[in-house]
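Here is subunit A:
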Amino acid sequence: MQHLLSPSIMRLVLPVLYAVVIVAVLPLMAGYIVLMERKVMADMQARLGPMRVGPHGLLQPIADAVKLLLKEDIIPEKADRLMFWLAPLVSVTMALLAYAALPIGPAFQIADLNIGLLFILAVSSLGIYGIVLGGWASNSHYSLLGALRSAAQLVSYETAAGLGLISALLLAGSLSMHDIVMAQYDQGMWFIFYVPIGFFIYMVGSIAETNRAPFDLPEAESELVAGYMTEYSGFRWSLYFLAEYANMIIVAGIATTLFLGGWLRPFAGYHDHMPGTSIELLDALPALLVFGVALYCLFLAPKQPVRIQKIVMALVGGLCLAIAGVLAGSLFASPAVLQGVHGAFWFLAKVFGYLYFFLWFRFTFPRYRFDQLMRLGWRFLIPLALVNLITMAIALLISREWGWSLRLTSILAIVVTLAVAMFLAKNDEVDSAVPVAESE
Partner candidate 1 sequence: MANDPSEKDSASKTPASGAVGKPAAEKPVEPSQAPSAAANPSAPPAAKPAAPAAPATPKAAAPPAKEAPPKPLPLDNELVQRLKARFGDAIHEATLDRKQAIVTIAADQLREISRYCRDDEKFDMLVDLTAVDWPKREKRFDVISILYSFAKNERVRLKAHAGENEPVPSVCEIWPAANWLERECYDMFGIVFEGHPKLTRILMPDEWQGYPLRKDYDILKQDTDWVRENLGIESGQ
Partner candidate 2 sequence: MVLNSILFYFFSALAVGSAILMVTRRNVVHGAVYLITTLLATAGVFLLLQAEFLFIVQVILYVGGIMVLFVFVIMLVNLDVSLLQYQFNRQRFVAGVLALALGAQIFVAIKMGQKSLFPMTRVPQMSPKNTEAVADALFGHFMLPFEIASILLLVAMIGAVVMAKRRV
């Protein structure tokens, strides 16, 4: 196959293949994240969540997708047709474009740009246009107000999230995502342990950036109803929906790559062998885990009330069994294949772990008011991120110049930053207590 195509074309085939896989899998993954969200929400609220479509609601995303396709797609009469059509497209394309540099496995990366992280940030920040143009095109006062509010929120929290990321970049020394993960492998420590405050700031910034949880203000404002998405319906609305969940996965991917060691297995550097075989315990873990899930599904299958649900549960069990087989099989294959397959598993596991926090925040915290949200962003998060960046840089400098171990200096940096955070929080408290007088 190699000689058939010229090398320059050959260089394109693999990335295009990955791109097709990602674009195909993404809507399915977004659908199942929605299901995961509804199930976790139900679990936290002492109820069951969707149970009717498929066993334990497993076919719910497919049902939702079909519904959205069949729903009537209304365009408001005096709306700006070109913009109304263009806005969701902009949102979705920018969200999908950001996957180009996301390293899912050591090999599974569409394009290892040497400005990878910057590219993802730039492209995901273009998503604002989708929102603002959507709000404008719907020609209704409220959706415009909602659009401008979410745009303002996105812009201000991007700075905070960006500064949070830079503190991790200091350690990595390169913008390419692949090198960042390799840096964490070389230093033998995930960056979250060196710069946890940067991770915290990035998490809060990313939640605000994707308009979720305590910051999902534009949709939930009492008079804005659904913000910029009010006038959209049917498939067009699902494009926005897909863009939002794609953004969520990207944000989780960036956090995993930068702070949680991308596709690295926990204790990546630690090598021991189970007696008698060449397999390491930690490598076998994913296979065992998925195998356990498969057994549980097969165990549940006969107990499903409806026959169709029995079949679907059995299918799911079979699918998990297959994945477990692949994972186990790769144990015996060459290290490259092992790292590739397990890398993808660990990356996805961390992404879903990170998303679980998103969902957790959504169901415990009430919503911020818009001025509180802005105050938190500008008065607390951005100064804290700056301070964290400076202290981290100093810590790095000390460890390089005077040879102290980075762990020690980073702990000092964290203590200093926390002290500053306390100070910032205290005077932030005083301001927010008197909103009325302040603006007169």
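Quick note on selection: all candidates are chains of the complex that A comes from, given by their letters.
Here, contacts are C-beta pairs under 8 Å (C-beta built on N, C-alpha and C of every residue); 3 or more make two chains touch, one makes a residue touch a chain; residues count from 1.
All values derive from a computational prediction rather than experimental measurement.
Of the numbered options 1 or 2, all belong to the same complex as subunit A, but only candidate 2 touches it. Subunit A meets candidate 2 in the complex at residues 8, 80, 82-83, 86, 113-115, 118-119, 121-123, 125-126, 128-129, 132-133, 135-136, 144, 147-148, 151, 155, 175, 439.
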